[in-house]
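One chain of protein is taken out of this complex; the other chains stay put.
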Amino acid sequence: MDSNLMLEGVGLMFLGMGIVFGFLTILVFTVMGMSALTARFGAVDHVEPSSHPPAAIDVSDHRQVVAVITAAVARYRASRGA
Amino acid sequence: MDSNLMLEGVGLMFLGMGIVFGFLTILVFTVMGMSALTARFGAVDHVEPSSHPPAAIDVSDHRQVVAVITAAVARYRASRGA
Amino acid sequence: MDSNLMLEGVGLMFLGMGIVFGFLTILVFTVMGMSALTARFGAVDHVEPSSHPPAAIDVSDHRQVVAVITAAVARYRASRGA
Amino acid sequence: MLEHGIEALWQSMGIANLEWGQLLMVLVGGLLIFLAVRKGFEPLLLLPIGFGCILANVPVAGLAENSVGQLLLGGKPEHLNELAQLLGVPLSEVKAAAGHANGAALSAAKALAHNLGYEPGMLYQFYDVAISTGVAPLLIFMGVGALTDFSALIAKPSTLLLGAAAQFGIFMTLIGALALNVFPGFDFTLADASAIAIIGGADGPTAIFLASKLAPDLLGAIAVAAYSYMALVPIIQPPIMRALTTEAERQVVMSQLRPVSKLEKVLFPLTVLLLCLLFLPSAAPLIGMLTFGNLLRESGVVDRLSKAAQNEIINAVTIILGLSVGSKLQADKFLSVETLGILALGAIAFCVGTAAGVLMGKVMHRVSGGKVNPLIGAAGVSAVPMAARVVNKVGLEANHHNFLLMHAMGPNVAGVIGSAVAAGVLLAVVGG
Amino acid sequence: MLEHGIEALWQSMGIANLEWGQLLMVLVGGLLIFLAVRKGFEPLLLLPIGFGCILANVPVAGLAENSVGQLLLGGKPEHLNELAQLLGVPLSEVKAAAGHANGAALSAAKALAHNLGYEPGMLYQFYDVAISTGVAPLLIFMGVGALTDFSALIAKPSTLLLGAAAQFGIFMTLIGALALNVFPGFDFTLADASAIAIIGGADGPTAIFLASKLAPDLLGAIAVAAYSYMALVPIIQPPIMRALTTEAERQVVMSQLRPVSKLEKVLFPLTVLLLCLLFLPSAAPLIGMLTFGNLLRESGVVDRLSKAAQNEIINAVTIILGLSVGSKLQADKFLSVETLGILALGAIAFCVGTAAGVLMGKVMHRVSGGKVNPLIGAAGVSAVPMAARVVNKVGLEANHHNFLLMHAMGPNVAGVIGSAVAAGVLLAVVGG
Partner (left out) sequence: MLEHGIEALWQSMGIANLEWGQLLMVLVGGLLIFLAVRKGFEPLLLLPIGFGCILANVPVAGLAENSVGQLLLGGKPEHLNELAQLLGVPLSEVKAAAGHANGAALSAAKALAHNLGYEPGMLYQFYDVAISTGVAPLLIFMGVGALTDFSALIAKPSTLLLGAAAQFGIFMTLIGALALNVFPGFDFTLADASAIAIIGGADGPTAIFLASKLAPDLLGAIAVAAYSYMALVPIIQPPIMRALTTEAERQVVMSQLRPVSKLEKVLFPLTVLLLCLLFLPSAAPLIGMLTFGNLLRESGVVDRLSKAAQNEIINAVTIILGLSVGSKLQADKFLSVETLGILALGAIAFCVGTAAGVLMGKVMHRVSGGKVNPLIGAAGVSAVPMAARVVNKVGLEANHHNFLLMHAMGPNVAGVIGSAVAAGVLLAVVGG
């Protein structure tokens, strides 16, 4: 029983390392292929600046960031003055 | 059966648009009334600065904000210097 | 029954205040002892700067903070200019 | 056991199990990601939805399956037997029977699978916690409330009527969905039709919330349609707006909005909530969370909470919500002629809503003696803030000094309230 | 079905169903929001609680009801029949029977309602996840630990005794609650009285945690009382402090606190935890999370986590906790003479706690040979940091150069530990 389990473990080791190497080897070639394709179509590599900022929920974001930073800098100065 | 369902759908359309318009019309007048009342009591429109900052859990907030900003600005400078 | 409950309540009061005082009194002495021990081993009171920043997940943190702050300050300036 | 292991591994490989439908759905997921990343189509939602779609269609893994689905996918024969026995069907029919089980039978089957050690997939768990409960869309709606400034609406409450008119897109779509039933392959119930119709509200969380209550099986298609058409608003709306208005109408310059006091802003969400309480309690979850978020924002005394609603909470919930919606894009549910119908109906919904808003704008133009530019009616579909920007752009084409953005924000945010009200009506009548 | 639809819609309207109690509770919710926004009464909690109170009393919607409540509210007759059969009562008594069901019967009723398609309301779900489990108050307590600097206490541990004395308010209130039973309408059990008494701890999360374990039905009133009186500390405490001390005592200037080393700050939370482990395991959830948060703060090696505990987590949890507490302000539970009793007892609790703290301060004044200003005893009720600020203010009235703030921080944070210990005692004796 025990040696049986051991055998299974050894089998699992070969199987596992085989699959890990197999999977990552395929990945090596796939990534190489992907990079090659990408290089060929390199002209499109710049994301077109989307004409419409997409996020409905971002509506007041910009103003808030400015407000937060303004406040933060003001506090920072106050803290330096203090 | 199908035409029955269709009838129900048409009924739901009238009902739905009726309620949507009804609800929002009431809201128009309520908001107008609210604004009118607000204007009359405009004198109280400034929140009195609460004499006691209310949040027990805010105790160390200010110091932390200052610390965070101080660190951030320092890093920003370091990054500019780098 | 009611007076029974009342008795229990009074008992609970004595028990409770006893434990609260007992616990906090022990804490007074334990903290004193802790402070005394700490003072004796005061030489080790500076955390050795760990030679390896520990957090695997912090890998890109610094750069991000700098980027965020850079962007924030830029926006702040833009907002001042506006 | 090792040969069994290798066999099990091969059987567990994707290529040995990939069905055509799954492959197609992986491509659909990839398309959604492409639209999100390269075309800027509502990326905050469509990227997680697209990714969730791919994950949901990973063969064998069953990431979008509940514990019963896991048992059916990889269950041992004796466990399948137990399930068949529980459902009272022969082993050969257990898959179909489990698929149709609901109520007490479904509960019992889930308990059996759980006791046998099968656990629901990751995406199913996300869906169960985030959408089945309704919590995720409601938390996002709270964030929308905390991010929305209702000033323009308070300054000119009559623009609420534009937000009302644009909801006509919803109800026309409902009729359209029922009409589709004359074609073979379509069999929409009133609940299905209502869930599809809400696409016309142009409001993502409202659509997801309603669909999860009325037609969970259609939720994936409905959410995808809603967000896709919201991204397409700059393409869909302008032709309709131009066709229904005259050059002179489009050139109307509107007078500046009055300033709104802080007190009004604080009272506004409470006013809306009160009316909802009195007249349409079925809209209380949606309207309640929207106005709660807005009160956090406007009260000025709980900035910590307001910021949390606008950032941490909405961001984390959006990730989970998106993946959960994606989990509903499983091949066997999404790949049907009904999905095509939903996509077509969604386009109609946006067009009709835009048209109804503009026409109502024309009515207000007349009634106001020409003070209202009818274009702003188009913003009544919501799709905040994109529709308002489209109005501004079309207005600028007609008159280079005519900035309609602020005036369009009124109907724009009114549309959010309008579609929540419409959702409340549908829930009350159909969901009862 | 359409007439049925219109009828259903009218029946679903709030005005057709609004009960007086609900209307009253909506006003109570509005009052809490008013106090939070205009008067600055603990707005982080009272605003969400007030809003949750309004939502919980939206008629028909049943946002605070579990699935059984939903069945009772809008259930079809055949479903009500099934429920009545399950509970073994005639149909006319099903509402009352369901209201009193607990243990296995309640579990079965919930399962039945779930299987029939009824889902709990949004606020009930929040309550179930956040408060029933105890998780939300504990996470807030973790945040409190991460926000609290115990230096003043470590520098002068004897001030712990002031934090102990102030807990007398808790136990006097317990007696008071039991004494109220002589009046008709009051029927507080020992568990009820204990839950009410904890208001005297002047510590929100501790009060909510204990009430959720000992008297969930009273939780709404207890939380409202606790936070309201915490906001009123600047009004409640000064007269008592002046009445119990002489001008000379109030003028006492205390010597500056010694600096505390980083190592001491790191060891302090571990020391407290160790004593809790040895002597009062029933306080382990509260003390454990408090000291864990504090260790995150003081260890200096996990700033990411410390900041998360102080900000993201506490903010998000506060929103959910507030709404959940509000869900317990339903008319049928809140509008009773018991609530008035709780409000009255809460005021007593704060007064007695303050007095006991000041009197203990006088003892320490004597024992220390006049080095201790007895005013700082008032800070022992916790209500961090408000009570310490009040001490500072009253001290400044007596001597314009007497800044007691740092000295009052010792008893102030000691009070947090003290009330957690008291809660542990109550849990061990009453909750066992």
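Each chain gets a letter, A, B, C, D and E, in the order it is written, and its residues are counted from 1.
Methods note: contacts are C-beta pairs under 8 Å (C-beta built on N, C-alpha and C of every residue); 3 or more make two chains touch, one makes a residue touch a chain.
This one's a predicted model, so the numbers in the text were calculated from it and none came from an experiment.
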Candidates D:T318, D:T354, D:N402 or D:S419 - the one touching the absent chain: D:T318
On subunit A, residues whose C-beta touches the chain left out of the figure: 2, 5-6, 8-10, 12-13, 15-17, 19-28, 30-32, 34-35, 38-39, 41-42, 44-47, 50, 54-55, 58
Could you please point out the subunit D residues that touch the chain left off the display? 5, 8-9, 12-15, 17-18, 26, 30, 33, 36-37, 40, 43-44, 47-48, 51, 54-55, 58-61, 63, 74, 111, 114-117, 119, 121-122, 125-126, 311-312, 315-316, 318-319, 323
Missing-chain contacts on subunit E, rising order, are 103-104, 106-107, 133-135, 138, 142, 266, 270, 273-274, 276-282, 284-285, 288-289, 292, 295-296, 299-302, 304-305, 307-309, 312-313, 425, 428-429, 432
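Operating definition for what follows: only the chains that are shown with their structure count from here on.
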Which residue numbers or ranges of subunit C touch two or more of the other chains? 73
If you look at subunit E, which of its residues touch at least two other chains? 5, 9, 37, 40, 43-44
